[in-house]
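Here the complex is missing a single protein chain, while all its other protein chains stay put.
Here is subunit A:
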Amino acid sequence: MADSAKTLKRSSAEREGTQDSKRLKTNGDGTTMDAKQNPYLAHLEEDGRSGFAFKSPLDKFERQNTTARQASEAEDSDNNPWTNNPHSQQYFKILKTRRDLPVQKQRQEFLDMYHSTQILVFVGETGSGKTTQIPQYVLYDELPHLTGKLIACTQPRRVAAMSVAQRVADELDVNLGEEVGYSIRFENRTGPKTLLKYMTDGQLLREAMHDHDMSRYGCIILDEAHERTLATDILMALLKQIAERRKDLKIIVMSATLDAQKFQTYFFNAPLLAVPGRTHPVEIFYTPEPERDYVEAAVRTVLQIHASEPEGDILLFLTGEEEIEDACRRIGLEVDDMIRESDAGPIAVYPLYGTLPPHQQQRIFDKAPDALRKGGRPGRKCIVATNIAETSLTIDGIVYVVDPGFSKQKIYNPRTRVESLLVSPISKASAQQRAGRAGRTRPGKCFRLYTEKAFKKELIEQTYPEILRSNLANTVLELKKLGVEDLVHFDLMDPPAPETMMRALEELNYLACLDDDGELTTLGGLASEFPLDPAIAVMLISSPEFYCSNEILSITSLLSVPQIWVRPNNARKRADEMKQQFAHPDGDHLTLLNAYHAYKGAEQAGDDVKKWCHEHFLSYRHLSSADNVRAQLKRIMETHDIQLVSTPFQNKEYYVNIRRALLAGFFMQVAMRESSNSKVYKTVKDDQLVMIHPGTVVTSPYDWVVYNEFVLTTKQYVRTVTNIRPEWLLEIAPIYYDVDSFEKGEIKSALTRLTDKVRRRQAMKGGR
């Protein structure tokens, strides 16, 4: 309590400090009754009202007792109730469209229910306006400027948090980063004035590690809860506990799908408010027989729609980048034929997947092409997307949905410790969600590329939540830091399998983040400060011992962003040649470092870095974001007194030290070559047969390698590998490489031989 009062005072003081000097810096203007009702304000002197220094329509509002009409009037006023600046023309234009949103009709109903309960479950389909509007409704009711307690709205994706925050800032006619801000990993755009904060769910979780009661917030809105991301699941379990301790904390769980009852029961039978989306009926079609090739069937269906269905855009769901690009190409070629042969309309095909650069992602919002000539058949737009178009993204104009019934899903196998992204059949809920995309503008059609019987029999009811499909090492570390003692009875909505939990505990134990009793160690506490996987965090923390923390910091940042290598289809050879310029014979980690150093060198030389990156087939976007990540991590290191040191580059140990430091975190990701002149490696302890990913720079076949990730496609690959010496393993991770703990096999015998050798050498030294 004392703590929260302190933050409260600080934030109100800060807020006033930034206001215009001509405005009065008073604390006590216009008091209302609610100040006494709020236990937090009791700590403040006098009336404790730290409202605005200007006259605002909000002054008359009674906190947590407002009506929709009051709010509408405040929104209609000439001056912005939050900043006192006159409203712009744009504001009124947006306000008009906002008033047409489906949620608007139920604003009063929402407020009534919000006042009556601590936890509220809100269901509204994508496009109902819930993500942008509900937080604003809460803003006008919670009046955070009075209490200093912010409103948080979580999003599963970084991009969504950023774009929605921008949108809401526009809607409220304020600058992004002031009254409305966002906070995502490695980027925080909030200020002392911030009242409403969009953030990723993971970011709120990180904040909770230092503020177990989430005392900065008066209301927490969990958006897109139906996606059941790992962080949202953990947040729900935490908030369930916090809600009992903090009766003043309001919680809204927002979901876009129909299975909201599960949320209700989980949250002590919380009341539910449903807002119908702006949906039209969607007619569903199935194939009469199962399809041999779903990609081909998908392309055929798109063409069929194009040939015979009336105007309207098409959304096709496929699983990954390659497949999508292939389908786009095939559709384009076929439609060219159709135009030649039968005077079909033009079609604009746009791919959409996560790794697509943002400006290309934006193209999906382009208008459909016009008819080729006057009076010709109308053109249409076809978007070929992964399941990001399933719930998160709203594309207007889609009338036809083609659903082959697959998506790529992450699955973690705790026995082999492999996290893989596999093409799997979707769930019934997912299929319904996809179909719903067709009915956004007018009645639509959904073509499912499987039989109705398969829909009923083969598809599971609900997609497995992420927590059941992930490596939990990071989660367990976070939970420990969050003060969760009993991981067995932690009240998650869908608790993970015991084996998965055990693996996570053991991994953390080997990393010395947890002791043998499962208690957080000092190292573990420190590792949890970094928004990184525990292994990487441990590597970073121990890097000063190897005299290369600067370099490991750079490598860490480079591993935290998408691949920096660009390899366009039409210039692969040149791209590979360019990469070879940076290549270090000992491995990919060092090659990454070389590229980064070259990039920084070009930057310092004052070159046009963008051009330089383009010439060298490097991604400027990812390199500069790695640079940003590096700065953030460096700050964390500095606050925790982790030294930043380097071995002089002339020293021949320069690269050796780095390779050794890699092992301090990644000693559990090591593979040994099966036999000499074999290309196959076997991972240590998990005994998985793998090959080195062909994208590597490593040419000579080393016997032992450390790898950054395990990729399971049609073959099992390890990607980003670096050559190491096995003696280092015994030295750096003696517990993990205790020979007795190994199963019989080549690796065990290799290690036994090695231990003997080391022992003999030491004996020799001792004897001399």
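Just so it is clear, a contact is a pair of C-beta atoms (placed from the backbone, for glycine too) under 8 Å apart; a residue touches a chain by one contact, two chains touch by 3 or more; residues count from 1.
Note that contacts and distances are computed from a predicted model.
S.K.: Which of "Translocase of outer membrane 40 kDa subunit", "Late endosomal/lysosomal adaptor and MAPK and MTOR activator 5", "G-patch domain-containing protein" or "Large ribosomal subunit protein uL15m" is the UniProt protein name of the chain not shown?
M.R.: "G-patch domain-containing protein"
S.K.: Tell me which of A:497, A:631 or A:680 is the one touching the absent chain.
M.R.: Here the residue in touch with the unshown chain is A:497.
S.K.: Which residue, A:414, A:587 or A:665, contacts the hidden chain when the whole complex is considered?
M.R.: A:414
S.K.: So which of A:92, A:268 or A:285 would be touching the chain we can't see?
M.R.: Selected residue, touching the omitted chain: A:285.
S.K.: Using the touch definition from the top, which of A:487, A:578 or A:661 touches the missing chain?
M.R.: Hidden-chain contact among the options goes to A:487.
S.K.: So one chain is hidden, and I want to know which residue out of A:166, A:394 or A:451 touches that hidden chain in the complete assembly.
M.R.: If we include the chain that is not displayed, A:451 is the one touching it.
S.K.: Hey, which subunit A residues sit against the chain that's not shown?
M.R.: That gives, for subunit A, the contact residues 123-125, 258, 260-261, 274-277, 279, 281-288, 290-297, 299-301, 303-304, 306-308, 321-322, 325-326, 329-330, 333-338, 404-406, 411-415, 420, 422-425, 432, 435-436, 439, 446-447, 449-459, 464, 468-469, 486-492, 494-506, 509, 516-518, 567, 569-570, 572-573, 693-695, 711-715, 717.
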